[in-house]
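The other protein chains are all here in position, but one chain of the complex has been omitted.
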Amino acid sequence: MIVVMKAHTEKENIEAIIEKIQTLGYLPHPIYGVERTVVGAVGSEKERERVMEILGNMPGVERVVPILKPYKLASYEVKQGPSSIRINGGIEIGPGKIRVIAGPCSVETEEQIVETAKIVKAAGAHALRGGAYKPRTSPYAFQGMEKEGLKLLDIARRETGLPVVTEVLNPKDVDLVEAFADVLQIGARNVQNFPLLKAVGGIKKPVLLKRGMSTTIKEWLMSAEYILSEGNQDVILCERGIRTFETATRNTLDLSAIPVLREETHLPVIVDPSHGTGYRSYVAPMAYAAIAAGCDGLMVEVHPRPDEAWSDGAQSLTPEMFSEMMAKVKIFTEAVGRSLD
Amino acid sequence: MIVVMKAHTEKENIEAIIEKIQTLGYLPHPIYGVERTVVGAVGSEKERERVMEILGNMPGVERVVPILKPYKLASYEVKQGPSSIRINGGIEIGPGKIRVIAGPCSVETEEQIVETAKIVKAAGAHALRGGAYKPRTSPYAFQGMEKEGLKLLDIARRETGLPVVTEVLNPKDVDLVEAFADVLQIGARNVQNFPLLKAVGGIKKPVLLKRGMSTTIKEWLMSAEYILSEGNQDVILCERGIRTFETATRNTLDLSAIPVLREETHLPVIVDPSHGTGYRSYVAPMAYAAIAAGCDGLMVEVHPRPDEAWSDGAQSLTPEMFSEMMAKVKIFTEAVGRSLD
Amino acid sequence: MIVVMKAHTEKENIEAIIEKIQTLGYLPHPIYGVERTVVGAVGSEKERERVMEILGNMPGVERVVPILKPYKLASYEVKQGPSSIRINGGIEIGPGKIRVIAGPCSVETEEQIVETAKIVKAAGAHALRGGAYKPRTSPYAFQGMEKEGLKLLDIARRETGLPVVTEVLNPKDVDLVEAFADVLQIGARNVQNFPLLKAVGGIKKPVLLKRGMSTTIKEWLMSAEYILSEGNQDVILCERGIRTFETATRNTLDLSAIPVLREETHLPVIVDPSHGTGYRSYVAPMAYAAIAAGCDGLMVEVHPRPDEAWSDGAQSLTPEMFSEMMAKVKIFTEAVGRSLD
Partner (left out) sequence: MIVVMKAHTEKENIEAIIEKIQTLGYLPHPIYGVERTVVGAVGSEKERERVMEILGNMPGVERVVPILKPYKLASYEVKQGPSSIRINGGIEIGPGKIRVIAGPCSVETEEQIVETAKIVKAAGAHALRGGAYKPRTSPYAFQGMEKEGLKLLDIARRETGLPVVTEVLNPKDVDLVEAFADVLQIGARNVQNFPLLKAVGGIKKPVLLKRGMSTTIKEWLMSAEYILSEGNQDVILCERGIRTFETATRNTLDLSAIPVLREETHLPVIVDPSHGTGYRSYVAPMAYAAIAAGCDGLMVEVHPRPDEAWSDGAQSLTPEMFSEMMAKVKIFTEAVGRSLD
């Protein structure tokens, strides 16, 4: 790390920094500039957070600039090459493939979820999504069918063979959801719910970690690191839009996160254009764009009758729209040299 | 609510909307414009979320505009006049008063927390803050002393008589934290952690609800509504800065939230200029500004030796800075016609 | 428009609104709700801005909701179907085509601009970009070669036949730049420089209007409307990223603006992934994504030796990178059923 001293700092402040760096077990490298001095500190990065904190608090210091990545397990520093994550002994998410997870926002009835599962499977989807626990802004809005919903997802899986992706909100429900789901989803609002991240870090099933509404890519990777550092190496990142000043879309889908993440992490990256845009007419173009930008898959909301959906109807595709989209997804998958199979 | 139809919508779409509004038990009021038709729907607001969803999904509809507030218990529609919340039979937070909650970011040692408690009490603080459970971006950073920290807070309370404000992160810890704390804090990252909000909605102690980094004032009040609707009426709102493009400060402290909240809710509002700015030299000016803007109190980080703090040292005041600030806080408290007693 | 009255407004306020609406030549349509009244106002949209202002200021009014689009000439209300804009009697930008504008950030020397023009032409670009007037954050940074730069662009055009796109900053330079350029660019910082917009609204050459860093899509279209309403119908919109909290990229490229604009306007839309991301390694993936999302073209920075560029070197492609990108652009152009010819 680099300690940048304030302009014209007293000599004793600089000496104090140099001494403190040594005390902390690091090697100091002062550079005396015309108006300002900076001091490099070389050594183990293990205690970095605390050391930066200590040095940053000392008199005469303007700021401390980190040099290495704060995430280890998520970065290429630990693992070379992109990861491929296998879901329940079946499909893999990772290089060379495009995987499509589709289904309704919420599980509503057995008929609805089974019907949707059949529809999305027929159109070529690889996994079924559906919320049993729903995080809703209003306490008066539908909160999900909870355990009953998990059972309906299980029925849909048995009817179609599609693996199931579903969200968990409370650390105490992790075991229950793990018993039913093939992939556990951590939603945008819980990207920094650290007890929940630790809880899913202790399970054996893959975790789909959505980006938060105002989470930087760096923070998002730190949240992935929480899961990885608890022992669960199967983390799938899902870009779903960030909050900006623009109101024409529900969120601003940040597709440039894809190439950035490719440079920063070996974890697979999928994109949710449904939450990312909030309007069904924008979903397909952004799905194609996501594939072209290099993602490993899509997560899309589909409802047999969006106008009757209990939540997120405005952004759900009709079965017809989904089929049409999948036909074009194939074209873009080929254009990037990947495969849907 | 008002259903705005798309320009030149077919007549049958409009008729379908009118019929659906009636079916849902509402009274339709179509207004046929030159280029566009809108249809008012008058009736109970109880099922509003679902009805807006349904109508918004129908063909020919551009958008549905709500008319009433989505929060009831937090609004003046239910309770006239500002609320005053009593902490553990002692001080009240609400109109006419300015209350100052001060202390370290984290509880570190018995010596540190007791020393800080005595310092802030001597300077005039009304309550002690200190984190036992710490939400940290990095899994490798100090995560708090947990139950041990709660016990140290208890010691500090007994030594000084100051009530204790401390954060809870996990619904399963709510009972434990309630046993030790006088006020339970919900941090910015958990503002939409709905299981946690429901859990603290079921307790008897006041809850200090921080605004999230990208939470609108409306969403924040919806989160308060989660707590209120579970039966706990003692919610204190705490503005602590929002995330913007500006990097000169850690967050952008949104003081205009104070007058907005005054119009929207009866709940008391305090301000945290420490997290709001991230640098100790900006804390005092923003504390004065917050009082001038009409808040009911402050939450400020103070550490006996900020350069040794285990977290947030850069934004912690020294004891001397805190004393100086409190002397001026008195002046601004008088300027707004409130009292520190 | 719809006038939403405050809850429990006095009857006389409502009557005053109804009367005022009539006075203004509109037809009032009150809807008396249980807790709240709204009043529709039907009539000419010509004076809308002023009428909304007046009604919004009246006692008892909470807000006024517009119903029609505030832009006319940019919208489909005036022109059906997408526009195609011909550049100097040559190539067209619009449906069915993908057009690539490439070149250095700044014109530096005759050798540099002619060399770059030849390189980008050889790789398949349709037009040359290059800045002669440079808007730079610092007054101490290189400000462009001005008229000398325009002359060098003219030389490059004569050597290659590529039409030239270049920026104008000052209304007084519009005539001069028009004399040399084939397309005049309005940069992000000038998207609401209204005297400049009016000035380019009065010329005969196409205008490439970049989105501002914090411009909503609606405001951007209003800026286009400034140009259109002065008589120049040849406006090309260029998405180039918006400012958000994310710092991993220079801006956040908002590709969802493409499908939004397709619904809102007949004007062609191109994308600048160089400014949109700020790093050359992210340019190509975002270029492919932009095409997949449905844009009409790209604007890309290319420099023969980016490490010697006088500005924006970090985001400039090398000639090799540009050639590779163009080969893949062809694949994605075909995937969307368009043509580079």
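Note that the chains are named A, B and C in the order they appear, and that numbering of residues resets to 1 at the start of each chain.
Here is the rule we use: a contact is a pair of C-beta atoms (placed from the backbone, for glycine too) under 8 Å apart; a residue touches a chain by one contact, two chains touch by 3 or more.
Everything numeric here is computed off the predicted structure, so don't read it as measured data.
Residue B:255 is the one among B:21, B:255 or B:299 that touches the chain missing from this view. Among C:225, C:239 or C:272, only C:225 touches the chain left out of the display.
Across C:38, C:132, C:237 or C:309, the residue that sits in touch with the chain not pictured is C:309.
Listed residues A:20, A:134, A:205 or A:243: the one in touch with the omitted chain is A:243. In the full complex, subunit B contacts the hidden chain through residues 214, 216-218, 242, 244-249, 252-260, 263, 276-277, 281-282, 285-286, 288-294, 331-332, 334-336. Where subunit A meets the missing chain, the touching residues are 2, 4, 7, 29, 31-36, 38, 40, 42-45, 65, 67-68, 77, 243-245, 247.
Counting over the whole complex, subunit C has residues 46, 48-50, 53-54, 56-59, 70, 135-143, 169-172, 189-190, 192-195, 213-214, 219, 222, 225-226, 229-230, 243, 306-311, 313-314 touching the chain that is not drawn.
As a convention for this text, only the chains that are shown with their structure count from here on.
Interface of subunit A with subunit C: the two copies contact each other largely through the same residue positions, with over half of all numbers used appearing on both sides.
Note on chain placement: the centre of subunit A and the centre of subunit C lie 31 Å apart, centres being C-alpha means. Among the residues of subunit C, those in touch with two or more other chains are 244-245, 247.
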